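Apart from one protein chain that is not included, each protein chain of the complex appears where it belongs.
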Amino acid sequence: MFSITVRDHLMVAHSFRGEVFGPAQRLHGATFVVDATFRRPQLDSDNIVVDIGLATKELGAVLADLNYRNLDDEPAFAGVNTTTEFLAKVIADRLADRVHAGALGEQARGLTGITVTLHESHVAWASYEREL
Amino acid sequence: MFSITVRDHLMVAHSFRGEVFGPAQRLHGATFVVDATFRRPQLDSDNIVVDIGLATKELGAVLADLNYRNLDDEPAFAGVNTTTEFLAKVIADRLADRVHAGALGEQARGLTGITVTLHESHVAWASYEREL
Amino acid sequence: MFSITVRDHLMVAHSFRGEVFGPAQRLHGATFVVDATFRRPQLDSDNIVVDIGLATKELGAVLADLNYRNLDDEPAFAGVNTTTEFLAKVIADRLADRVHAGALGEQARGLTGITVTLHESHVAWASYEREL
Amino acid sequence: MFSITVRDHLMVAHSFRGEVFGPAQRLHGATFVVDATFRRPQLDSDNIVVDIGLATKELGAVLADLNYRNLDDEPAFAGVNTTTEFLAKVIADRLADRVHAGALGEQARGLTGITVTLHESHVAWASYEREL
Amino acid sequence: MFSITVRDHLMVAHSFRGEVFGPAQRLHGATFVVDATFRRPQLDSDNIVVDIGLATKELGAVLADLNYRNLDDEPAFAGVNTTTEFLAKVIADRLADRVHAGALGEQARGLTGITVTLHESHVAWASYEREL
Partner (left out) sequence: MFSITVRDHLMVAHSFRGEVFGPAQRLHGATFVVDATFRRPQLDSDNIVVDIGLATKELGAVLADLNYRNLDDEPAFAGVNTTTEFLAKVIADRLADRVHAGALGEQARGLTGITVTLHESHVAWASYEREL
């Protein structure tokens, strides 16, 4: 199995509801360093997993819809705890939609899986892995 | 599949028996930067994999039983080479026991796997992955 | 010259005023990975720069007063852009106060300088360096 | 499942053919920081995955055959785009050959898998994973 | 003293002349992860060292003139060993020119120093530090 990963980042405010979150129930924020991994069992005719330029561009576009925002005010996340692990799934699913729509190129239809990892600090990170 | 990882570290002395270890047969030491990863297929009702506060606390407790020690003197490891890969399993198994005992919270019973990675330097690390 | 550095982190919300900040004028957030460096020309009688346990504890205490907050609501920062470089100075100055108050131990009075670095992402960080 | 990983690096020139590569169609170069991971379900009689000294030596030998070269001039890669993901497979396959030839020791015959990851920058990397 | 640093990267081919370079006398290549640090004793009226957006843009522009090239073919470097330390100076000097030309904003004229660090691998890097 082959994979390539590209890295970008996101800076957001949010708060959580539930005693389990302790002081993170207050409005605070995070930088998420985001790693998007694309997988396929065989390389395409250019000998790549996916066009790394398009992968970087589309990851940037997905993050731009979330970046420099207070996620508590986003209608898409109303009533939802926007935890690191939840956001990993949001980003993976949006990337999957873009793969299916052809935004990563025709040959990207051969991709079989995506993993998104969000690093919230030097001591904690979360991932979501899915098939395509 | 979702996962979250928390990082802590451990500083121990030990020695190895067997020619394969070369100069590491002498009493020496290591810092192990320890990454504990918890996995589950669906998030819990708080939208998390596990309470990251409890995960960090329990990892710290498992490491406190090993930290600042000469592992050659620990009865639990008598006659055993306490290699990086072996210690990864020790820590993963002890974390699994704590999950099963409810120390990471009731919802942590939905966890399905643990991976522990020990970084022994900038150029070498070892992992042990298991189910719960 | 000797130095030791300890690392911790901080997760805050804030917004900036001024066109130069572009989209960061919106309420957003950041994880700051914080490195606090303590300097002195000669080691103390224990052969150390400073008690690393106390340095870690006092850095943690300084960060606890800022952590999991919306800095826009903090009276101490009213009307101020809480940029990464500004926060580096705030943390360095508060650490300096604690050194002078003896919180890092009597021998820490021999410290001659502090540098605080805040990493806001994998591609940007800021520092403030001062004498004691 | 247990694994150990060792890290080394490689500095090469090359160029790519195909519009998808944009400016990378020009002769350029890369440092690849290479992580070689060896897996097995049970540790050997020394309580290790593989002799880390031999693993490091054999990875170094595989890289020495590629290092400080213009890959466009290597007969083994004539007419091939030597992408990061392709080179990950080349290195994994050559390590697998060495495992099968006994170069990593007799007990290394118990290894069941290899993954090779090549980091081409702080924002992009590729992996190839295979069984043994 | 305050500073901010932004990171980008560069992928080039080159060769060196001189026995001291051993196998690096052959045409090979490198990824340079580039950190550009800007310093000033006091923050500007926006409470920043420099507009991080402009700093990132101008660093990117300086690197674009070097990126995806064989430096042996660049007239600017004819007869010169384009070592890591030499390239750090080239990039620092070109950034200094842009600061002086006003490309980093009017307030950037208050900058007093620049340091550029090029990481050529996980085990080697070089820096050049200058005043403005």
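Labels A, B, C, D and E are assigned to the chains in the order they are written; within every chain, residues are numbered from 1.
We take it that contacts are C-beta pairs under 8 Å (C-beta built on N, C-alpha and C of every residue); 3 or more make two chains touch, one makes a residue touch a chain.
Here the structure is a predicted model, which means the values were calculated and not measured.
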Touching residue (missing chain; options B:V6, B:A30, B:V90 or B:A126): B:A30
Hidden partner chain, touching residue among E:L43, E:L59 or E:A88: E:A88
Contact set of subunit B toward the excluded chain (per top definition): 7, 9, 11-14, 23-24, 26-33, 67-70, 120-123
Chain not shown, touching residues in subunit E: 18, 20-22, 80-86, 88-89, 122-130
Residue ranges of subunit C at the interface with the undisplayed chain: 1-8, 43, 46-49, 51-53, 56, 105
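Note that in this section only the chains that are shown with their structure count from here on.
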Far-end chain from subunit D, centres as C-alpha averages: C
Copy-to-copy rotation for subunit B and subunit E - C-alpha atoms, rounded to a multiple of 5°: 180
Centroid spacing, where centroids are CA-atom means, of subunit B and subunit D in whole angstrom: 27
Contacts with two or more other chains, residues of subunit C listed in rising order: 122-123
